[in-house]
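What follows is a structure written as structure tokens; I'll ask about it next.
Of the protein chains in this complex, one is absent; all others appear in place.
Right after this comes chain A.
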Amino acid sequence: MLVGTLNNRKEALNTLNIDNIRAEFPILDQDINGKKLVYFDNAATTQKPQVVIDAISNYYTGYNSNIHRGVHHLAEKATSAFELSRKTIKEFINAESTEEIIFTYGTTDGINLVAQTYGRSFLKAGDEIIISTMEHHSNIVPWQMLCEEKGCVLKVIPINDEGDILFDEYKKLLSEKTKIVSVVYASNALGTVNPIAEIIEEAHKVGAVTLVDAAQAMSHIDIDVQALDIDFLCFSAHKLYGPTGMGALYGKKELLNKMPPWRGGGEMIKEVTFEKTTYNELPYKFEAGTPNIADVIGITAAIDYVNKLGKKNIADYENELLEYATERFEAISGLKIIGRAKVKVSVLSFVIDGIHPQDIGVLLDQQGIAIRTGHHCTQPLMQRLDLVGTSRASFAVYNTKGEIDRMVEGIEKAKRFLL
């Protein structure tokens, strides 16, 4: 258990009181189109508890100041709150040191950083990068850009119709040419939880470096980067009850040290003359310019919040919701659940015979129910499954079975309209 060394950490509750939890999310208490809001778009972004909102607003009202360089009281206070977030993340994922935690704009930014620094420096023509069929565009495009520039080759792990990767096929793709294996931990479109430990183990056997896209996994699955021997891991705070446009990249220190800086500017330097610049130490080498201080501080509040509830309690409850919803959805005629992987996070994608996913989304919205429709930024996956898109309900800790019942009624109503 990683909880305990920092202030304000309480013992994890054994059973969650969902009514109390809901009351901590002010946004949930509103009507949309005359109906009480049901928010089932949590894979896109989660809502924020009051403690996170307060942490951000307290910074601006109480101690807004630039960090690291100031000698005055406010600058010191802001700097320690900022650096506390690094420590909080370090403990949350069990990194070895805070130097291994680089603040980024989010998952996408982290993957680009690795592609543009590690990739550009250490990969050459003919080297291979492996991703999977179910990647988010964020974990496809940066590698395609790198391949284009360096003449590397992108290989894709196939999946079966249920949405599980074909592990034997993955092993066949691996060779001494494989330099990077970059795979999503939990799929935003199907819910699939990939066997990340085994994927990493196999990649390491051929000497490849691994990147884990933990955007969806972070709020549902306990992640220990040392136990999993992850080389790079990226996540976004906003899918973890934290602020948007903010996240972190974890990288093993030895790798980060070898990598050149990416963006140039203030903070990332040690000394600048017009002739030559020497770069700062980790993690500052990768953090040019004044960062988004308020939102970095918000991450501590978000992670503390998750720790207070207990990730396992959250996951257990969300699984209960997923099972309940799966059962209820299976009883809807013409509805087909897309994504039947053995292990899933609380993402439920579906299609209905004869109905375009967007039409379902629009009619649910009329009933106050927010879901996502479309390709979920996984167009190659949709092509593989031969779908134009899906409708997707994704659950968070504040959702309830009653809300799932409302969605089922909503879908039945939409079907009456559309068929």
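One rule holds for everything that comes next: contacts are C-beta pairs under 8 Å (C-beta built on N, C-alpha and C of every residue); 3 or more make two chains touch, one makes a residue touch a chain; residues count from 1.
We adopt the following convention: contacts and distances are computed from a predicted model.
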Hidden subunit of the complex - UniProt protein name among "Fe-S metabolism protein SufE", "1-acyl-sn-glycerol-3-phosphate acyltransferase", "Glycolate oxidase iron-sulfur subunit" or "Branched-chain amino acid ABC transporter permease": "Fe-S metabolism protein SufE"
Residue among A:Asp54, A:Glu83, A:Glu267 or A:Asp359 that touches the chain left out of view: A:Asp359
Interface with the unshown chain - residue positions in chain A: 33, 355-356, 358-359, 362-363, 365-366, 373-374, 388, 417-418
